[in-house]
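Of the protein chains in this complex, one is absent; all others appear in place.
The chains carry the letters A, B and C, assigned in the order they are written, with residues numbered from 1 in each.
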Amino acid sequence: MKLEQMYQEIILDHYRHPHRSGLREPFDAESYQINPTCGDEVTLRVALDGDRVADVSYDAIGCSISQAATSVLTDLVVGRTVAESAITMDAFMAMVQSRGKVEPDEKVLEDAVAFAGVSQYPSRVKCALLGWMAFKDAVGRAEAGSPDNGAQRAEAQ
Amino acid sequence: MKLEQMYQEIILDHYRHPHRSGLREPFDAESYQINPTCGDEVTLRVALDGDRVADVSYDAIGCSISQAATSVLTDLVVGRTVAESAITMDAFMAMVQSRGKVEPDEKVLEDAVAFAGVSQYPSRVKCALLGWMAFKDAVGRAEAGSPDNGAQRAEAQ
Amino acid sequence: MTGQLTTGQLSVSELEKIRADFPILSRTVRDSRPLVYLDSGATSQRPRQVLDAERAFLEQHNAAVHRGAHQLAEEATDAYESARARIAAFVGVQPDEVVFTKNATEGINLVAYGLSNSAVAGGAAERFALAPGDEIVITEMEHHANLVPWQELCRRTGAVLRWYQVTDDGRLDLDSLELSERTKVVAFTHQSNVMGTVPPVAELVRRARAVGALTVLDACQSVPHTPVDFAALDVDFAAFSGHKMLGPSGVGVLYGRRELLEALPPFLTGGSMIEIVKMEGSTYAPPPQRFEAGVPMTSQAVGLGAAVDYLSAIGMERVAAHEYALTERALTGLSEIDGVRIIGPSDCVDRGGAVSFMIGDVHAHDAGQVLDDLGIAVRASHHCAWPLHRRFGIAASVRASFAVYNTPAEIDALLAGVHEVRRFFRVPA
Partner (left out) sequence: MTGQLTTGQLSVSELEKIRADFPILSRTVRDSRPLVYLDSGATSQRPRQVLDAERAFLEQHNAAVHRGAHQLAEEATDAYESARARIAAFVGVQPDEVVFTKNATEGINLVAYGLSNSAVAGGAAERFALAPGDEIVITEMEHHANLVPWQELCRRTGAVLRWYQVTDDGRLDLDSLELSERTKVVAFTHQSNVMGTVPPVAELVRRARAVGALTVLDACQSVPHTPVDFAALDVDFAAFSGHKMLGPSGVGVLYGRRELLEALPPFLTGGSMIEIVKMEGSTYAPPPQRFEAGVPMTSQAVGLGAAVDYLSAIGMERVAAHEYALTERALTGLSEIDGVRIIGPSDCVDRGGAVSFMIGDVHAHDAGQVLDDLGIAVRASHHCAWPLHRRFGIAASVRASFAVYNTPAEIDALLAGVHEVRRFFRVPA
């Protein structure tokens, strides 16, 4: 396993120039997630338009993998339906947790196939999933009408 | 090390026919001691006459070693001065804790030299000392005028 | 021991092969007597496979788990979590319901402190908070490990300790106590470490559920000896120790039903069990991490995983059958010796392989010493079940306890030893 297989150019590009970063209004739900081993955090907002993801905005502190994975996420879900993005999410999770055993489906994952290399590094899987977990949580909240978990929880500290 | 070296006839004799057993009045102090690993207990009373040990009486539950050691103790201290019995006690303790390395002084220890074999069995040392600890404690109490520790403590349970 | 053997009794040659895996069993004691180790109820011996697994881990993969991102740290974490998964499967539960502790004692204390900490933890923990007058129920046959922590919990909370009594033949007296709406915990052993008695777990669980009490199973003496499935037993918590099941010392397991572990506040706190830490306050990770503060007993968990593999390769049904035969031989033999009094059930019904007894009025220490002189290692004490001994009017007893590596010949050596005790101390017929 070479380092370059994990840190593909596409990942480093997203890291250096993250898509859709920053927190925006309006939004339907917000989720705050943290990686307790390294202190990385993300606050992520989802705006839905019917069953469609209208916007995903976020504020994150984290490594290249977690930042890039969140950036790629927005490309893959914004404009799609919630159901479509759930399929993408499942595919992404299966890939990064597979220890290299799942052949990623480029049709579903597009640029996100670049994260296949992460699956060889179990301790980085959490990094790749941080933003995705926040997205999953926020969508669930938006649908349940319970708008945040969230930044609140962080402040409660 | 042969079993017979620990269980000398003299020990088994004291065990089967303990000297001065039973609790008697009057007494100056009483001490209750317990061996937490096997549940053996002794309640021992000391009556002093000036600086002389006038009587030692006791009620004990325990193995042959602990019963016999308490019985031998009474032979060695009753009628002697407190100071003399302290010397005997130190010699007894040194012997049984020595792991066979201290040559017992028969002049001081008399019959108690039979317990030399116990020093080879570290887990039995506590047995041999149970009554002696009670005696030491009781004499201390008698001299300090704080008559019992003691049966009270047992009842407090 | 290799190969998957799942039915019937152990053959002589299998037993020999098993014994060859345990280096200590070939040593001699006291003037070159072969060791007859009948003290596995206190702690078992370890097969080479367990020692090797721990050593291989330490020589190849050792690192702090769940903390590092380098290769060793990943390998160590994998080994640790793989052990957790195999151990969980061994007792019929999910990996995230298995908390590694240093021993069963810590596991039971974890539950007891978790309950008292609930009073100040707030949130989901509130359901666990105890009020003065609430009741904790145990039994008179408990090991101190499943007794003293509850006394101390009562001291901290004002709850009251009550207990089921034991009958003259060493069974639990289910009529000796009625649970009430105030009963919050029912804690009991899965097998008495003194008498071998297996209490009626299903009935105890049923009664506890009926009043909404939590159940805590002390599985120290069952998991090493017989197939155990905590999910099927339907208990809420259960604890056992590695060192009693061919595994390392320094590692034990607390099982907790997932939704209970999720609501229970932490016990030991520090590194690795946190979510967010600020000077002003902290939040905590989900279970099982929440209950594993600090660098854990990594190599020991790996060793316990190997122990579980070893036992599984033999098959727990066969382990149980083998020990049953040993127990029956011991009980039969002992009951034929004049002056021997067995503490607890003298038949093999609902009973495992711990046999405690008195020989005439010979003190247990004295009897144990004679046996030791013959190379036979038994335990002579109250076996950390002092109230049970008091119940039978004795301070201490002699206990022989068995494991998969013991042989019928060793039982015969014990019986011969008991005769020698009688001779030495002149016990009348």
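The rule we apply is simple: a residue touches a chain if its C-beta (ideal position, glycine included) is under 8 Å from a C-beta of that chain, and two chains touch if they have at least 3 such contacts.
All values derive from a computational prediction rather than experimental measurement.
Shown chains touched by the missing chain in the whole complex: A, B, C. Across C:105, C:197, C:327 or C:356, the residue that sits in touch with the chain not pictured is C:105. The chain omitted from view is touched by exactly one of C:49, C:191 or C:272, namely C:272. Remark: the omitted chain is touched by one listed residue; of C:255, C:386, C:402 or C:425 this is C:386. Hidden from this view is one chain, which touches chain B at 34, 36-37, 121-124, 153-154, 157.
Taking the whole complex into account, chain C touches the unshown chain at residues 23-24, 27, 29-30, 35, 37, 39, 42-43, 45-46, 51, 55, 58-64, 67-73, 102-106, 108-109, 113, 117, 120-121, 140, 143-149, 151-152, 155-156, 161, 163, 241, 243-244, 248-251, 266, 268-274, 276-279, 281-282, 293-300, 365, 368-369, 371-372, 376-381, 384, 386-387, 390. Although one chain is hidden here, its contacts on chain A can still be listed: residues 1-3, 6-7, 37-41, 61-65, 121, 124, 127.
Methods note: only the chains that are shown with their structure count from here on.
Arrangement of the chains shown, judged by which pairs touch: a linear chain-to-chain path with two open ends. Here the chain pair with the top count of touching C-beta pairs is B-C.
For chain B, residues touching at least two other chains: there are none.
In chain C, no residue touches at least two other chains.
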